[in-house]
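The complex is shown incomplete by one protein chain, all other protein chains being positioned as in the whole.
== chain A ==
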């Protein structure tokens, strides 16, 4: 167990290391100079040199990268005019654009993306398991067909298209819901949910279909097993068989999938957030990329990479926890 975790952690660090190196290399090779953008019009060569120094882009790329790594581990000092300013330990630098610490920017935006991902995940789990269960028990034939159709359509429809159609239907035609704007959960839980409802649904459509399909397949598979026949022969009520036995077996694969999907949603939130204008991490990235704001781009990429790595590890651990046959290697 300990050894497994250590190996996993080592792999994770390696992935993140590779990611950051890749981005640094690419931005270094990029033709546009962020210092020129920051310095603006009427920039004198002396001023430009100063800006480059303050941004730390006057060093060779490997020195820059080394400083960056040191900053994450131990924090680093930036020259700011005659003084220096200290950026404490998990330092990802300062935004070229707004001069705010990247960690603060990320902390600012993360709740929005997290709200989006969690809500969508909960919604798709409830709807997906419900539909899959009904379809799996063959109560409603039409539901089976709907699930099948949804799986195919869900595979084919991009999030932003669902989002646009939802906005068109509910905000323009029916006017049932306001145009989404982010309200923090702590300010007003009701407004939070009301505003995020459409983004949740847009994100959930695809996952719901996938969960429904998995649940249905799982239920049908477990219902055909011997221990279910035994339970029936003992005369246990069908509802109890389904709840205690079939559902349990059917939901196993969902446990791991949920962890991985949460991270995947956070990544694909780039599209949802842009679509609905929600100020999350994805929107931060899109803005930063257009401004060649290297520290922010690297920060967001590392954060999403980290989330994916954590989610994968959690998925493995959960799988081992719910299924005693699985051994962690």
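By our rule, a residue touches a chain if its C-beta (ideal position, glycine included) is under 8 Å from a C-beta of that chain, and two chains touch if they have at least 3 such contacts; residues count from 1.
One rule holds in what follows: contacts and distances are computed from a predicted model.
Per its UniProt entry, the chain excluded from the display bears the name "Peptide ABC transporter permease", taken from "Peptide ABC transporter permease", "NADPH--hemoprotein reductase", "Tryptophan synthase beta chain" or "Xanthine dehydrogenase family protein subunit M".
Set against the missing chain, the residues A:55, A:292 or A:315 yield one that touches it, A:292. Of the listed residues A:35, A:202, A:241 or A:309, the one in contact with the hidden chain in the full complex is A:309.
In the complete complex, the residue from A:89, A:161 or A:224 that touches the missing chain is A:161. Residues of chain A in touch with the missing chain: 15, 18-19, 22-23, 26-27, 30-32, 148, 151-153, 155-161, 164-165, 167-168, 172, 213, 217, 267-268, 270-271, 274-275, 285-286, 289-290, 292, 297, 300-301, 304-305, 308-309, 312.
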